[in-house]
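For reference, the structure I am asking about is given below.
Missing here is one protein chain; the remaining ones are kept as they sit in the complex.
Here is chain A:
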Amino acid sequence: MLTVRSIHTYYDSIHALKGVSIHVAEGEIVTLIGANGAGKTTLVHTICGLLKPSRGSIHFYDRPIHVLPPEKIVSLGIALVPEGRQIFSTLSVEVNLEMGAFLYRNENDYAKEMKERMFQRFPVLRKRRHQLAGTLSGGEQQMLAIARALMSKPRLLILDEPSMGLAPLIVAEIFKIIQELREQGTTVLLIEQNARSALAIADRGYVLETGKVVLEGTGEALLEHSEVQRAYLGRETSRNWEV
């Protein structure tokens, strides 16, 4: 459904993406791992239209989207759960959700219905519906960010570092939610530094290093790959310590 073909993107004057190609098929969980500064977020922002690639193309269901503004891309069915959550912290939880359905503002009960669905999926949000989003805990904010993205009924959900800054228990919960979403038919592109958890639930994965894809394969294959283990899973180090 999503095909990224050798894109180059400059972030400020840094050549952040140097010919990246990835694709995501319907119903998959695809993960993108890599160290800080590898270009993961730049790639996400390029897909979502916040940055424009200087070369290359991005197609969504065979439609070129790298020329479209972000609001147009959202309306085609791509939603982003951004890095650092980026909720509207001075607005209430409820309004945050409503904003996720902004594109459907003219459909009478759409926002109401979707809000109800989100409250069912994330009961804690119902409890906090009138609170300012900035007063939620980190895990709750992450759920709100996911719920906000789901409000537009995306076909492809992109999550940028959803585990960042969260306690392990919460991270496990977030990953469980991601798997459930896939079972319900949402395709997921998951960007993570937490490579082990991400690869464990992913069908396929890409490893990004200084703006290039250096490895790709199924989740299992990458988990077993010696280079991935050395660089991202810390296997080597722990072995050294054990010896």
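Side notes on the structure shown:
The rule is short, and it goes like this: contacts are C-beta pairs under 8 Å (C-beta built on N, C-alpha and C of every residue); 3 or more make two chains touch, one makes a residue touch a chain; residues count from 1.
Here, contacts and distances are computed from a predicted model.
The complex appears with one chain absent; UniProt names that chain "Branched-chain amino acid ABC transporter permease" among the candidates "Branched-chain amino acid ABC transporter permease", "Cytochrome c-type biogenesis protein", "Putative tricarboxylic transport membrane protein" or "Sarcosine oxidase, gamma subunit".
Of the candidate positions A:His15, A:Lys52 or A:Arg105, contact with the unshown chain belongs to A:Arg105.
For the chain left out of this panel, the touching residue among A:Ser54, A:Ser89 or A:Thr218 is A:Ser89.
Touching the omitted chain from chain A are residues 48, 50, 69-71, 74-75, 79-80, 82, 86-91, 95, 98-100, 102-103, 105, 148-149, 151-152.
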